[in-house]
Each structure stands twice: as structure tokens, then as C-alpha cells.
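Got a structure here, written out as C-alpha cells. Questions coming.
With one protein chain removed, the remaining protein chains of the complex are shown where they sit.
By written order: A, B, C and D. Residues from 1 in each chain.
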Amino acid sequence: MSETTIPAMADRTQQRNWLPLAAIWLVLITVPIWLPYVGGYNALASRVLVFGLAAMGLNLLLGFTGTMSFGHAAYFGLGAYGAGFVLRYWIHSTPLAMLAAILLGTAAGALFGALMAKRTGIYFAMLTIAFAQICYYVAYSWNSVTGGYDGLRGFQRAPLHFGPYIVNIRDNGVLFYYFVLAVFAICTGLMAMLLRSPLGRSFIAIRENPRRTRFLGIPVERHVWISFTISAFFTSVAGGLYALLNNFADPTALFYVISGNIVIMAVMGGMRSFWGPLIGAAVFVTLQDYISSMTVNWMSFIGMIFVAVVLFFPRGLLGFIGRRRRA
Amino acid sequence: MSALEAEGLNTFYGKSHILFDVSLKVEEGMITTLLGRNGAGKTTTLRSLVGLTMPRTGSVKIFGEDSSRQPPYRAAKRGVGYVPEGRKIFAHLTVEDNLRVPLERPGPWTIERVFQTFPRLAERRTNKGRQLSGGEQEMLSIARALLLNPKVLILDEPSQGLAPLIVKDVFRMVEQAKADGMSVLLVEQNVRASLEIADYAYVLDHGVMSWSGTAADLVKDEERIQALAGASAEEWSFDDDLSTKEAEAFSHQPSTVA
Amino acid sequence: MESTPTPGVGRRTLIKSGVALGAMSLAGPAIIQARGETPVKLGWIDPLTGSLSALAQSEVEGAKYAVSVLNKKNGILGRPIELLVEDSANDVGTGVAKARKLIDRDHVNMIFGDVNSGIAYAIEGVTNEKKIFHIVPGGHTDEITGKDCKWNVFRICNTTSMDANAVTGELIKHYGKRWYFITPDYAYGHTLQAAFIRALKKHGGEYQAAMMPIAASDFSATLIKARAYKPNVLLNNMGGLAQIDCMKQFVQFGMNKQMGLGGALYELESIKAVPPVAQTGWWDMEWWWNQPNVPEAVAFVKAFRAATGKTPSARHWFGWVAIHTAKMAAEKAKSLEAIKLARATEGMELPPDVALQPGKVFYRAGDHQLMPNIFVGQVHPPKGDDNVFTVADAVPGASIWPLADTGCHMAYPA
Amino acid sequence: MLTLVLFNVTNGLILGMFYVLMALGVSLILNLSNVINFAHGNFLALGGYLTFVLEPYLGYWGALLAGPICVGIIGLIIERTAIRRVYDRDPVYSLLLTFGLAFIIQDLCRTIWGPNGLPLSIPNALNSPLSQQFFFITGYRIFLIAVVIVAVAALFGFLTYTRVGTRIRAGTFDIETVSALGINIGLLRSLNFAVGIFLAGLAGVLAGGQIGLNPNMGDDLLLPAFIAIIVGGVGSLTGTLVGGLVIGVASAVTSIWWPAGSEVIMYILMIVVLLVRPRGIMGEEGVMT
Partner (left out) sequence: MSLLEVRSVTKAFGSLVAVNDVSLSVAPGELRAIIGPNGAGKTTFFNLITGFFPPTSGHILLDGKDITEVAAVDRVGMGMARTFQITEIFPELTVRENIRVAVESQAGLRLRPWINRRQTAEVDDKIDEMLVATRLTEQADRLVGELSHGDQRSAEIAMALALKPRILLLDEPTAGMGEQETFQVAGLIRRLHKHTGYTIVLIEHDMRVVFNLADRIMVLTEGTLLAEGTPDEIAANPAVQAAYLGTAE
């Protein structure tokens, strides 16, 4: 990674202006109020958060550890299936569904990561695709459990129970959005904490200079593996939310195209900034949604946006802004 | 007219300033040597001349024609042959294929002539570059530059890591190039040997051109030569005193001699 | 491909959607609920991109044609019809998102779709949850009107079992009882193959089968295996582009000289995309344009050709029927409320100028499945324009798919 | 059973030919320019469609060559205007860029030529099986093999015996030194890109004759092409050749027992190869990572 970058280490994040942060949360919290006025709808906002979380999860690996994965659909999709399995076969409990999503996705991430950690560059990236595609084919072929190509269906997210209080996220789209937002907030909080911790700093150190990092006594392969696993963890949370959002899980969520989309969201938004991937996801998801309603040629428009970002926003959308602020 | 002329080069790697207003001339038909200790900026100077590293300011002229901030192939097209440090042969290609890479400028040098001149390379023509010894690799690297039929030959530490016998061969080749009418810019750490064959010499020190003149003048200046190798170690007076804070900081470091 | 908005038939333009929606939301519910000029909004979701796009685009074309016809005749309940088309991109997640978008944002009155049974099924989850009247024009899986039937969902195309049952007799009669299946590995393929096997076993036949990925494009290995089995007939159950690819390789290997070819669906769109030698075998058509003895069909084909320059396929007919069903149901119920619409549609019979075929065509109350004729016949190279199929028999759907076999238990919300 | 295996091995080799043609193009571009071209499959489709357009004017044989050449020129233009700008940047940007191009080209094909797919008619002489025994070896498939062999031989000949080819191979190893030796590497990369796209176009024409044209026709070949490169070893074109044939055979043989596994076997094979030989079958230490 030869580009000059925007570091995100504690020393500067602490001095950081809190205004942009407050703005982001203000925008997210007020979504259900203003969204209808700009032609949006709650499920779209939830989708943005879900993919934003997946892309931010991936970005821990891509932007902050400097390691490429083309296979994060595996953890996204396994998260979706994990949640789906619980709701479909076992118990109507949203928290347990999320727990299963995390366990399935993270376990797979840890296992595959361990098998790949010694590889680098394009070999690493291709192995990530390979493992993801194998998950895809398993989900595709194992009809009796996963529902095969048609997906796992016939389940619904369950309302949340807080003692005597019931929050009906099943039937109320706004409440479900806030549920997604709450999970998103916890996850981004964890990510921010991680990036300020010694472990997070070791990831950034690996990105900046793996050789130096190794000679500071940090086992690079093991830390890449840990980063991979943590990244899979966040992506699987997003996958679990995705299943709850759709009341559905299908093999497409494991397909390499989803991996590519997640990478593109991160890169487009700016993979060196903390919030960049969320911006990338917001742009990608809403544009795709809007343009595909207007013209069947939506792919051309999305494609042109990718090209334009590469040619005119060399650091991604947020990287561009961040750069100027620093200058 | 000079074969090569650099004027006020300032070159950076990222944010580090490497060359400070470096100027030099390579006169036609002469061997000019650029000397200096390791890390003085010799290689950077050469890279700036051929365009591999773009200087931030300054100009480069090749036979009077401005070629500042042009991609490297332009310099080569104008007749600058470059033998990079570390030889940089294509390890996975055969000797013959290595020789087919350079641009074919018209002139006396052809692959056949290379094989006549360097019979060792002819013997190993189907061997991969990585199978060659260091000396053979150096020959190949020089031959590759000669195939450009250059008017100026730039060599970056051709004797590096070679056995003395081979070093002699290399220097003979450089003299032969001069005899063939080429102008030569030679970067060397083998100071005495390079002064032996050079006409002009430049000394680069910490990115600044600190001396220039005829090679003969430099040969006489034993002190400067010694300094070039750093062999004459003048006593430095260090400020070894520590502030109390520093002393405190050091006291927390482990000590192997208790 | 046509992608420009047709006036009155609303695929919205880029500017229109943003501005109009914003304006509407700001103006509040008063405008939306104003009677008379407010259009009835029909949301249509189909895989306009991806391997099923040819079929999907025909359905949409048929629907748009129906909308343009009906809008000249008072629309629905005297209100103009606005058709909002969304691309599901052959992806379940996208399809579901589009359904939510049409319902939550665009406040459509009904939902239609999807060619892909899996997506159709997933959309049902949303429409059922939101209590929206939902017509599946072209997704075939049995369960949609079978054991997973829902009160708000009606289907126009046949179930896989209906298609399989209709053609089995002819296949045995013309070729024999040793069959080889090439079947796509998803719900549609599974149920279709199972239905065929049930029917074949009744006649004491034997078979072998290969399950292929839904979007497979190379069939050489499978065809090698098929030939080794030496069947009387090869049943190509693939759909869309995969079916076409399989057909081409089948004839390239000269296997058309060694065994028969047949199956449930070989749609007009697909037949037109293969070379003449592959235009062969015994198949079902869910609707066929060339019915010289049905004046309504003749008139429809003529008008449709004049309007679009195309010969209508079964997919066009699905679109046509779907929009008409919406109108008829709304006018019978005098409401756009889902429950009333569903009650009105149960048992509803299509008039001849909608059914475009002989006999009684109706929505069966017990499973919400349309009961048309299934046209069984032989595919052949064109004899004149798009005349690639000769009907041997028109089998009434109800006769081969009794309600008892469906496994549907219809339940309305309390 | 043995016949079945034999048939499938043969069939797999034929299948592998496609992967090889596709993978060699991807590999050329990756080796010299460090760009993973995700739009390669779409250039393949475009090549097929252009041939379809040119066929009425040039006849099949003329179009067979003209189509790929046209798509090569289109590739060249795209390289000169867009792709060259990402050479010196993090590879993820080339991913983003080529993903975008893939979307645009696919959509263009669908808009211009329709989603249905079009038949690319091939001369009748090629259109029947050669023998009853080896029925799956049709005249067309023999022709296809011949074209691929000629193309691969031409490519290797070009790379081995021409100076430009030698420079491309040298550039794979050390592009900077190549430029210092007087070679305009911008031009070299453009040419190399065009050759890679030409190969994609050729694959598109051949695939078009076999299964017809459709806008997504290259998608199924893209990942196998990457796998072929990885299995063979990045940086080695011979490796790519071997890798393509190996996964073709593996895929065909697997489908005897497990038709749905014909794709997943490639991934399993890749994982196994990389666990045993971290740089693929022919990969070398030190050549790219």
C-alpha cells in the first residue's frame, strides 16, 4: 500500500473534532423522520446500515490491516444462515438468532483465516474467494437444510422482549431500523475501541510496514488471522441483520458478487477512513435502489460511478474530504 | 557540447530530500567518474539523469537537448545506456532473451558481436539469468546496455560484489567503450581503480557535489581519497553529557553489564 | 430492448420519481387519497437482468400492453392504472427490498411477480406480512399454491405438477418409458422432476437424473452421461438461457438422432433462440398464440402484433391476465382492500377476451391457482412467423391437478 | 465406466481450452500491469457480439478474426483512457475500475443486443459429430481446439520469438529496467492489454458458436480463469496453460459422479494446490505476490 494515508490512531482520534461524529449519529438517528421526504423507505435505510456494517467490518482487514479479502460474502452469508437456522428450526428469538449468526460466521472466519494466514497478496485474496465459493456451493447443494438455491425461508424475526416490555421489531419497520441501528452502534463502538487498543494499533502497524512490525516482536501472521476473524465477526453480524431484514437467507448472500460489492463499498467510500465504508455503502445501496427503479440500464450508471470514483476521487469519497480537512 | 549535462538537480524520495542542487557534466569521449561514500546519493543522481526518478527541480540535457522530466525510454532513445546497480538482469529469461530486450538503436553492437566479445555469454546463451555467476551477470548487464549502441554509457557500481579478476575485466570493458567513442559516467566505490581510467571526477557527499576536477588532480589528493573511504578517522568530540531527564530515561533501560 | 417510459404506463422517469414523491410526501395524505384522478398503483417485480431476463421482459411487456389497453377503457374503478416496474436482478435480497420499497414508499395497491419462484416466494413473505394482494404471474413451484399457499397470493402460470402431468402421456406414447432428466437444482426443478417421476412411475417407467446449477452453461459432461444411459427421451427441465445452451449442445452432439426430447416448458422465447434442429420434441405451452378457432385469441394476437411488433408468448399472456385480474377483482370487490380482493378473485372466471382460449378458465378457490388449459404438442422449426408449435391437445388444468393433491390449507386472517 | 471417464477427460480438456484462452488474457494483463481484470468476461461477450455484427459483411471466417481484433482495439482505447491511471496505485482501485467496466459493458450488450441471447451461426461443415463413438467430439469442437492451439502457439511464439514478446516477459519481472533499456513501457502495456483482450474476444467467438451469445456469457469463465492462474502459479503463462487444462479435466471428471460439484471442485483443487505448493504448480519464488 503505497498511498499516503490517513492514519486513525488514538493520538489523533482523541483530538478529533467531535462535530462530524455527532453529525453522523444525528443523521442516522433521525432517518425515519426525514427519509420519506427524500423518497426513501425504512427497509432501504436498514439495508444501508447492514451493508455499511459489513463494509466497515471488511475494512478492518482491508483498510486497517492492509490485507485484501474477496471472500467476505462467506461470513455475511453464514451470518444470514446462522440467524435463519435458529428462527426456522429452533426458537423464535432474535437475540439467539444474532448469536448464532455471529458464532457461525466468526467460527468460519477463524477456521478459514487460520488456513490462509501464511499466504499473501493475490494468493491470499484468491483463497478467500475459494472458501467463500465453497460455502456458496454447500448452501446451494444442501437442499434439505439450507433450502438450496431457493433459500431458507419460512421464518420471521421475533419481537424483542425486555422483561414485561415487548418491542415489536417484527411488524414495525421503524422499530426494526432502530434495532439495526443499535446493533450497528454497538459494533462501530467496538471497532473504534479496537482501533484505539494495542491490538488495533498492531493491525495498523502491519498495514504500514509488516517487516518492521515483525521485528517489533509482533507475529504478523497471527495478527492478520486475528484481524481476519474480527472482521468476519462484524461481517457476520451484518449478515445476521440481513436475514432478519429479509426474513430470508439464500446462497446469493454467499456469492462472490456480494464479496465484490462489499469491497467496492469500502474502497468507494474511502478505505483509510473509519466511516468511509458506511458512506460507500450508502451511495452504492441507495443509488442502485433508485436507479434500478428508473431504468433497466442501472448497471451502466453504477459502473460509471465506480469509474468516476477511481479517476476523480483517488482516495474514495470520504478520503477526499478527510484529506482536505487535514491539509 | 557535453554528452550529458545536469544542472541544479533536487531530488526527493517521498518527503526526504536526497540531492541538493547537484550539477555535473559528462564530456564527450571521456570517462567521468562519480565518487562518494555509500548513501551519498550517487545512485539517485544516476536515476535522476535517466528519468527513473524524476528530480523535482533542475534540468538534464543529453547532447544539448533538454530531456528533463522525460520517461526513461526517452533518454535511452537519445543514446544513454544504463547499467543499473545490482545488475538487474532478468533472472527468468535466457541470456539471449536478456539481450533481446533493449531498444535496437542502429550501430555496431549486435547480439552476434556481443557473443564474439563476451564468449562466456555465448557459451551460456540458453542459460537462465539466475544461473549465471555474479561476473557473468555483470557482463550481461553491460552487454545489454551496449546493445542500445549508446553514445553515453552510465554504470552504477559495476564492480560491486565481484572477484578482483572479474573487476579488472569490467574496467577493461569500460576503457574499451571509451575507445569505441562512447562517453562514460562511472559510479564506483573502487576509488583507485576508477580514477585509474577516468578523465574527470566528481565527489558527492551527503547529496551535495563537494568536489570536481580531473581524475589526475584527485589521484594526487591522497587525503581526499582516504576521506572518501572514511579510512582516516578524525576524532569526533561527542557531547556525551546527559540531561537529568535523559539520564533518568537511560537508567530504565536494561543493562547487560551490571 | 424497450426501456423508455411510455406515456400513461408509468415507468417513471428519473426526475419524476424524485420530485413527484417529494412533493407528494410534503403535501400529505390528502392528495394520495383523492379519488378520481389518483392512479391505482400496481407494483411489478421481475428479474429484468440476469439469466431469466428474456422471460421477465416479456411478462412486463404483456402487462404494459394490458395497462395501455385498460387505461383507454376507464382503468380500474375509473382510476388510471400506474404500473411501477422494479428489477429483482434475479436476487432474492433485491427482490424483497424492492417489494418493501413498492409497498412502504410507493404505496402500491397490489404486487406482481416474480418469474423466479424463489423470489416470488420471498416476496410473498412481505406481501403477506403487509396484507397486500399479490399475483404471481410466472413462478411455477408447486408450494406457492400448494402447502405454503397464502390467502393474499394468486398464481397465473401452472404448477410444475400440472405441466408434468399434462405431457407425460404424450412423451410415453411417442418415445417410451426410459427417461433421462436434466434438471435445474432449485425448487422449480425439484418439484417438476418429482412430478414427472410420480407420473412416470404410474406407467411403470424408469429413469436417471442429473441436477445442474440453475445457470449452468456447459452440459457436455452431463450429456455424455445421458447418452451412456440410452434413454428413449431426454427431459430438459432447465429454464431460460440454460435450457437454450443445453438444447444447442444436445443437437451438436447429434443426440437428437438417438433419443427424443421433451419436457414441461419450452417457451416461445427460448425456441426462437435455438437453431432449427433444436426446435423439436413434445412439450407444454401454458398458452399458445396460434388458436385459429378462438376469435378472441386471433384478435388479441393481431392487436398485440400491431402494438409491439411481436408475437405474444405465454409470458405476455401472463402479464395480460395479471393486469386484467387486478381490474376484475377490484371491480367485483369495489375496493382495493387485499382481503376483499382475495375473496373476489376466488372462483373468478376469466372472460373469453382475457382467457383467450376455449373452455372455462378460473381461479380455483381452494388453492388460488388459475385453472387454464395446458397446451400439449410438438415443437418444430418455424412454418411461417413464429409458428413453431403444433397443439395436439388442450388439457384442462383442473382435470389433472385435483385440489386434494395440492396440500393447500387456505387460511385467512381472523 | 472407463469409457465414461475417458470421455470426460477428453471433454475436460476441451473445456479446459476455454479456460486457458480466457486465463491467458487475464494472466498477461496481471503479470505486466498488475491489474486484475474483472471485466475480462465482458470483453469476451463483447467479442462474440461484434463477430455476430460483422458476420454478414465478412463471412464467418473473416468475422472470426475481425471480431476479436475490434474488441482488442476497444480494449486498447479503454486502457489508454482509464486503466493506465491505476497502474501505480493500490490494486483495489483496479478492481473497482474493472468492476465498473464490467457493469457498463454487460449492460451495453444487453441494451444493444437484447437479453435473450443470439445464435452465432457456424459453418454447417463444422456442425456435426465426427463419429458415433466419440459423439461429443463435434466438428466444431475439433475446430475450436485447433483455433485455441493455434492461438496459444501464436501467443507463446510471439512471447518467445519476437522482441516485443521478450520485452513483455522481461517486464513481468522488472518493468523499470525494461524502461531504462529504451522501451516505452506505456506502449508495451497498452499492446499487452490489447493482446489479452483479443484473446478474450477470440474465446467469445468460440463460445458463441458453442452455446450462443448472451450478455452474461463470460461470467462463468471469469473465476475459472482466475483459478487456472492461481493453480498454475502467478507469473507463469505455462503454468496458466497447465492450470486451465487441469481444472477443466477435474471439473469434467467430477461431474460424472457429482454434476453439481463441477464448479466447486475447482475451488477445492485450488485450496489443495496452494496448501501443498504455496505458489501454484509452476509459480516461482520472487515473481509477484
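Going forward, a contact is a pair of C-beta atoms (placed from the backbone, for glycine too) under 8 Å apart; a residue touches a chain by one contact, two chains touch by 3 or more.
Computed from a predicted structure; not experimentally measured.
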item: Displayed chains contacting the withheld chain; value: A, B
item: Touch criterion as defined above, residue of B:Ser23, B:Ser68 or B:Gln189 at the omitted chain; value: B:Gln189
item: Hidden-chain contact residue, picked from the options A:Ile91, A:Leu111, A:Met193 or A:Ala308; value: A:Met193
item: Interface residues of chain B (partner: the chain not displayed); value: 14-16, 18, 37-39, 41, 130-131, 133-134, 157, 159-164, 167-168, 188-196, 205-207, 225, 228-236, 238-240, 242-243, 245-250, 252-258
item: On chain A, residues whose C-beta touches the chain left out of the figure; value: 4-7, 9-12, 193-194, 196-202, 204-205, 208-209, 211-220, 223, 226, 230
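Note that only the chains that are shown with their structure count from here on.
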item: Set of chains whose contacts include both chain B and chain A; value: D
item: B-D or A-C - the one linked by more C-beta pairs in contact; value: A-C
item: Whole-Å separation of chain centres (CA-atom averages), chain B against chain D; value: 43
item: Distance between chain centroids, defined by C-alpha means - chain B, chain C (Å); value: 75
item: Junction residues of chain D - those touching two or more other chains; value: 111, 260, 263
item: In chain C, residues with contacts to at least two other chains; value: 1, 3, 48-49, 185, 213
item: Pairwise chain contacts under the document criterion; value: A-C, A-D, B-D, C-D
item: Chain D contact footprint on chain C (complex, rising order); value: 1, 3, 48-51, 53-54, 57, 185, 210-213, 215, 217-218, 220-225, 227-228, 241, 244-245, 248-249, 252-255, 269, 272-275
item: Sites on chain B touched by chain D in the complex; value: 50, 52, 71-73, 76-77, 82, 84, 88, 90-93, 97-98, 100-105, 144-145, 148
item: Contacting residues of chain D [partner chain C, same complex]; value: 3-4, 7-8, 11-12, 14-15, 110-111, 114-119, 121, 127-129, 135-136, 138, 140-141, 210-212, 214, 216-217, 220, 251-252, 255-256, 259-260, 262-263
